[in-house]
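Quick one: the structure is below, questions incoming.
Heads up, one of the protein chains got dropped from this complex, but the rest are sitting where they should.
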Amino acid sequence: MAVLDEAPGAARPTAGPAAPGRAPRERGAARPAVLLLPALVLVLVFFAYPLATMLWRAFTEPETGWGNFTWFFTTQANIDVLVRTFTTALWVTVIALLLSYPYAYLMTVAGPRGRAALTLLVLVPFWTSLMVRTFAWMVILQDTGVLNRTLDLVGLGPVHLIRTQAGVIVGMVQLLMPFMVLPLYAVMSGIDRRYVQAARSLGARPLTAFAGIYLPLSLPGIAAGSLMVFVSALGFYITPALLGSPDDALISQQIFTQVNGLLQWGRGGAMGVVLLGMTLALLVLVALVTRRAGRKVSL
Amino acid sequence: MPASRGLAQTPDTERAGRAGRGAEIALDRLTKRYGDFVAVDEVSLTIEPGEFMTLLGPSGSGKTTTLNAIAGFVTPTSGSLRMDGTAIESAPPHKRDIGMVFQHYALFPHMTVAENIAYPLRRRKIAKDRRRELVAAALETVRLGEYGHRYPRELSGGQQQRVAVARAIVYGPRVLLMDEPLGALDKKLRDWLQLEIKRIHAELGTTFVYVTHDQDEALVLSDRIAVFNNGRIEQVGSAHALYERPETLFVAKFLGESTVLRGAAEAGAGRSALGKAGRTLTAAGELTGAAAIVIRPERLVVVGAGERAEPGWNALPATVLQEIYLGSSRKLELRLPDGDTALVREAAGRLSAARPGDEVTLTWRVEDAVLLPDDPDVETVLT
Partner (left out) sequence: MNNGSRAARAALWAFCALVGLWLVAPVLVVVPLSFTDKPSLVFPPTGWSTRWYANFFGDPRWTDAFVNSIKVGLLVTLTATVLGTLAALGLTRARLRGLPIAQGTLLSPMIVPGVVFAIGTYALFLKLQLVGTLFGFVVAHTVLALPFVMIPVTASLAGFDRRLEQAAAGLGAGRWTAFRTVTLPLVAPGVVSGALFAFVTSFDEVVVSLFIQSPYLQTLPVQMYGSVTRDTDPTIAAAATMIITLTTAIVLAATLLTARRSRAR
C-alpha cells in the first residue's frame, strides 16, 4: 500500500491548502504513542510471534540446521512448484495490466456517468467475496459451463479450462483486477490532461505524446498495481486449489499439504519462509525503484 | 495535409528566433456546440500577422474554447479557421505551426527545464547540437540561463511560467497562444511578467493570441482586444477605442469603471434626450428606446452647492456617499435622486471641495458620454 503514496502530484506548483498546522509541543509528547499500544500488542502476540515461531521451526524441526531448505531447493518437484507459482503470478499480472490500463484510462476521460458505471463494475468484484467468486468461476469454466457453450456457439469449440493453469489464470485475473485498476486510476486521474495537449501543440503525434509523456507519468500506477497483483498472486491459495489441478499446485497449496496433510511443520515452515522472503524482497525492490522514479516525478 | 505546410517545408532551425514572421489567423463564423450549449457562437475575427490580440471575457464566455479551436484541441462544429489563408480546422494540433502556453504551464514533471524546452525540437528531429543552441537561446530570451538542469517543481511559479514561454517559442512557431498564463501568480510578479511578455512579443514578431479575464492585463499587453460574452464577440478594438468608445453596455461595464444612467431615449437631430431622475439629459448620437448613458469616472465633474456648472453640460443633483483616497487620485461615490450610484475620479491637484454628506451637482460634457442601447442582462448597480 505504501507504494500508492508515491503517486505523483501532477500539478504540484499550485499546492493545495496550507499544510496542517503543527501543534505546539504538548505536555507529555509521548502520550499519543499510548494509543498505539493495544493494536501493537495484538499484532505482536498474534502475528509477529507466530511468524517467528514458524521461522524457528523451519530451522529446528526435525533437527537444527538448514535441512528443510536444502530439501526444498534440491527437490525437483519443489522447484517446479516455485517456477509455476512465479509464471502464474507473472501471467496474471501482465494480463491484468493489459486489461486494466485502457480501462483505467477510460475511467479518467469518460463523463461523470460513464465513470460511475465503470467504477461500479470494478467495485463489484472488490466487495464480492473471494470464495463466492471462485465458486462462480468453477461454474463458468466447467467443461459444460457458460463459457464453453458460448465458445461453442461462436465455433471456437470447447476449451478445457477447469483444473488447468489457464483456468486458474482467468479466475485470478478477475479476482485481482481491482487491485490493478484502482492504483492506475488514482495515478492517471492525477495526470493533467494538458501535458498531452502541450506535447501535441509542441509537435508530437498522438502516439509519441502517449509514449513520451503519458506512459512515463503513469508508471507509478503501473508499478503499484503490478506489485500488488503479483504479490497477491504469489500467495494465492483458494483459487488455484479449487480451479486448478492438484498436479499443477502452487506454493501455497504445497505449504497447506505439508502442514495440514503431512504434519511436516519444519518443511511447511521452510516453504513459508521462502514464500515470505520472495514477497518481501519484491516489495523492497519495487519500493526502491518507485521511490527513485517517484523522486524524479513528484518531489 | 495543406496545413502542414509551415512545418514540413520551412526548416525550423532557420526560422527559430527570427523576427517579423507572425502568421495571420482568420476565424469566420466559427461555432462550437456541446449538445444544446453553444460555447462559441459564429465568431468572426481576423488577427493580423505579428499582432498581440487578447481575447478578454468572463469565465464561460467562449474565449478559451476559441483559443483551443485555434490550437486544434477543439474541433469546430461549423465555420472556418485559416492561417495565412490555409484552412486548418481539421489539422491535428501537432501539424499546426503554433506554440501554446497553458494555464498552470503544463511543464512535463519528469523532464528537466532543458528537456522540456528541447521537446518540440526533438519532435522536429533537429540535430543535437543545434538543439542545445536553441534551448540556450530560448532560456536566455526568458532570462533563465542558469536553470536548464532543474526540474520544473524546483522553480518558482514565475520561473515556471517563463519556462513555459521558452518551450512554446523555441521552435519559432508563427503563432503563440497563451491561456491565462499569469493567472496563478501574485500581483507584483504578474506586473513584471506582463512587461516580459510584451518585450518577447516585440523581439519575436510572432502573432500572439492571449486569453485572460483580467482587464488590466488586456489593457497593458494588447494591440487589440476582442471582448467575449456568451460565446460572441461584443467588440474588437484597441484598448483606447474600447475604453473611450464602447459599443455595447457589456463592454462599457467589463472594461474599466463607469457610471451607467439608464432611461428612455428620444432621438433628435444628431442628439438624443434621455429622461433620468426627473431631468432630461442630452447625449450625442441618435437612439430611441431603452438606452443607457455611460460616463467614465474621470469625465465627471462635481460642482459644489455655491458654484455654477459649465453652460451646456449635463447636470444631475447628487449626494456624496463616501470618498476613497488613492494618492494620485480620489474616488467619490455619489447617490442620485432615483437611488442609482455614480462614480467620480478626481486627479490629485484638481480635487473638488466635496465631502461625504454634501449635496452637489454632477456634471459632464455631452461629448464625454457614450449613448448605448440598454442591455437588461448587464448589471449596473455598483458593488
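Labels A and B are assigned to the chains in the order they are written; within every chain, residues are numbered from 1.
The rule is short, and it goes like this: a residue touches a chain if its C-beta (ideal position, glycine included) is under 8 Å from a C-beta of that chain, and two chains touch if they have at least 3 such contacts.
None of these values were measured; they are calculated from a predicted model.
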Return the single residue from A:32, A:65 or A:112 that touches the missing chain. A:32
Omitted-chain contact residue, chosen from A:70, A:87, A:245 or A:260: A:260
Candidate in contact with the missing chain, chosen from A:68, A:88 or A:174: A:174
Determine and list the chain A residues touching the chain excluded from the picture. 1-2, 17-18, 20-23, 29-40, 42-44, 46-51, 53-54, 57, 99, 102-103, 105-106, 117-118, 121-125, 127-140, 142, 144-146, 174, 177, 231, 234-235, 237-238, 242, 252, 255-256, 259-260, 265, 268-269, 272, 275-276, 279-280, 283
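Note that in this section only the chains that are shown with their structure count from here on.
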I'd like the Å distance between the centres of chain A and chain B, where a centre is the mean of that chain's Cα atoms. 52
Taking the touch rule as given, give the residues of chain B at its contact with chain A in the complex, in rising order. 7, 71-73, 92-94, 96, 98-100, 102-110, 119-120, 123-124, 151-153, 157, 160, 167-168, 171, 177, 184
Complex contacts: residues of chain A adjacent to chain B: 8, 10-14, 192, 194-195, 197-206, 208-209, 212-213, 216-217, 296-299
